[in-house]
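Okay, handing you the structure first.
Note that this complex is displayed minus one protein chain, with the remaining chains in position.
Letters A and B name the chains as they come in the text, with residue numbers starting at 1 for each one.
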Amino acid sequence: MKFLRSIPIVIILGGLFYALWSGILEPSEWKVPQSAEVIKAKVGETQLIKEGSKIFKTSCAACHSLRYKKIYPFFVNAPNEKPLFKILMKEHNGFLTRDVYESAFALQLKGLKAAFGSIPPDLSTAYVYLGEGKLFNIIKNPQKVIPGTKMPNLHLNDRQILAVSAFMKTAILPTAKETSRRHLIGMIVIIFFIILAILIALYRKVVLEEDNIEE
Amino acid sequence: MGDKISRRKFLGRATCVAGGIGAVSAVYPAVASLAPDKAALAQSMVKFDISGLKELKLATVPYKGKPLFVMKFPAGFTPEKWGGQDQENINYKIMKPLLAKQKNVVAIIGVCTHLGCIPIWEKNGGKNGIPVYYCPCHGGVYTPWGDNIAGPPPIPLHIPKQKLVGNTLIVG
Partner (left out) sequence: MNQSVKEWFESRTGLGRIFHKEMVEYRVPKGLTLPYSLGMLAVLFFVIQIVSGIFVLMYYKPDAKLAFDSVNYTIMQVVPWGWFLRSLHAVGAGFFMAIIYTHMFTGVYYNAYKNPRQLVWIIGWVIYMVMILLVLTGYLLPQGQLSYWASEVVSEMPTAIPLGIMDKVSLWIKGGFSVGDITITRFFALHVVFLPLLLIILVFLHMQFFHQTGVTSADGREVHGNEKETVPFIYVTLKEGVIIAIVLAAFSYFIFFNPAPFTPSANFAPANPMKTPAHIAPEWYLTAFYEIFRSIPGKFLGFMATNMFLIFLLLLPILDTSKKKSATKRPLFYFVFLLFLLSFAVLSIEGTQPDTAQSRVIGQVFFFINMLFFASLPVIAHFEKKKEAIQ
C-alpha cells in the first residue's frame, strides 16, 4: 500500500526533473545539415580545429575578436594601433579584459559600429549561446538567420564552416582530451559514492541487528 | 558473537576509511585551484636584449613579478676593495665563470634576502665611494655581485638560472 501510494508522486516529481534536466525542453531550431555531419566525421575534430584557426584569423578576425583565444580584429595591427596593442598584450599576458580592450580601441570599435550598425561582437562564447546549428547557418548565410544583419556572406564551403565552428568551440568548451579526463574522474567519483552507499547500508544492517533496533 | 562484533567493527572502520578518502580527495581540487595557473607560470621565463647595456648601469626587468637586476661589468672588475663579512665572495665565485661566458653581463634577483625589500643601486654610495646595493628597509648592504657585506641580510642575493644566446639573456 505504502509502495503504491508513492508511485504517482515519484512519477510526477521524476517526470518534472527529467523534463527539466535532460535537455528535451530545448530543441534547437537550426541544425547542421546531414551532408556536413558526414564531412565532420570524416575529417576529424583535430584537423578541423587546425584549419579553423587559420580561417578565423584570416576571415572572421577582419571584424570580430576571439579574446579567449587571444585573437583581435585586424585594426589592432594598423600602423597607428600596433604599438599600443603590443604594449597592452605584453602587460596583460595576451588577454585584454573588456574594459581595457574597449577603452584602448574605442575609436576603432566606433568605426566598426558606424560601418555595420552595431559592433561585431566578441565571439569567444558564441559557440555555446548560438549552438552549433545556428552558428553553422549564420556563417553559411547570415541573412537567412538574422534578417537585416550587415554581416557579409563569406562564401565559405561546408568544410571551412565546420572548421571555424570547431575552432570557436575550443575558445569556450574544454578540449576533447580534457573532456575525457573529466569523464574519467567523474566515473571514479560516481563509483566511489556507490561503494560508500553500499558500505554504509551494510554497516547499518549490522548495527540495527545487533542493537536490536527497529527503525 | 565475537564474530559478529568484529564484523560490525570491520564495516564501521571500512565506512570511515572510505568516507575519509572521500573527504581528503575533496580537498584536492580546492588546494589545486590555489596553485599558480599556466599564465602565471609562463612569467617564470624572461628574455632580455643586452646590446643596449652600459657598464655599471643597472637595468631592471620584471621576473616572476619581482625585479631582476641585470648589470654589465667592466672587464677585470674585482671584489678586492669591499672588505666586510666573510661570505663576501660567495656570489663572486659563482659569477666569475658566468661573466666570462656572458660578455660580462649577469642577472641577479633584486629582492633583499632579509625581508624582501628591493635594494637600491648606489654607484658611489658605499664606503669610500665604492658601488654597492643598499637596502633601505634595514640597512643591508651588498656588493655589485650581490654578496652581503653589512647589515642584517643573512645570505647573498639569489642568482637565477641564465644563459646568453646571441645578444639575448634568457633567465629562468
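FYI, a contact is a pair of C-beta atoms (placed from the backbone, for glycine too) under 8 Å apart; a residue touches a chain by one contact, two chains touch by 3 or more.
Note that the structure is predicted; figures quoted are calculated from it, not measured.
> Checking the contacts here: which visible chains does the omitted one touch?
Across all of the complex, the chain we cannot see touches A, B.
> Which residue from A:Pro33, A:Pro152 or A:Pro174 sits in contact with the chain not drawn here?
Of all options in A:Pro33, A:Pro152 or A:Pro174, contact with the hidden chain holds for A:Pro174.
> Looking at the full complex, which residue from A:Val43, A:Ala104, A:Met151 or A:Leu196 touches the chain that isn't shown here?
Result: among the candidates, A:Leu196 touches the missing chain.
> I'm checking contacts with the chain that's been left out. Which of A:Val38, A:Ala176 or A:Val207 qualifies?
Going through A:Val38, A:Ala176 or A:Val207 one by one, A:Val207 is the residue touching the chain not shown.
> State which residues belonging to chain B touch the missing partner chain.
Answer for chain B: residues 29-30, 32-35, 37-39 touch the chain left out.
> When the complex is taken as a whole, what residues of chain A touch the one chain not shown?
2, 5, 8-9, 12-13, 15-17, 19-23, 25-26, 67-68, 95, 97-99, 102, 121-122, 124-126, 128-129, 131, 172, 174, 182-183, 185-187, 189-190, 193-194, 196-197, 200-201, 203-204, 207-208, 211, 213-215
In this section, only the chains that are shown with their structure count from here on.
> Using mean C-alpha positions as chain centres, tell me how far chain A is from chain B in Å, no decimals.
That gives a centre separation of 41 Å.
> In their complex, what parts of chain B are in touch with chain A?
Those residues of chain B that touch chain A are 4-5, 7-8, 11-12, 14-15, 18-19, 21-22, 39, 42-43.
> Along chain A, where are the residues that touch chain B in the complex?
It is residues 93-95, 192-193, 195-196, 199-200, 202-203, 206-207, 210 of chain A that touch chain B.
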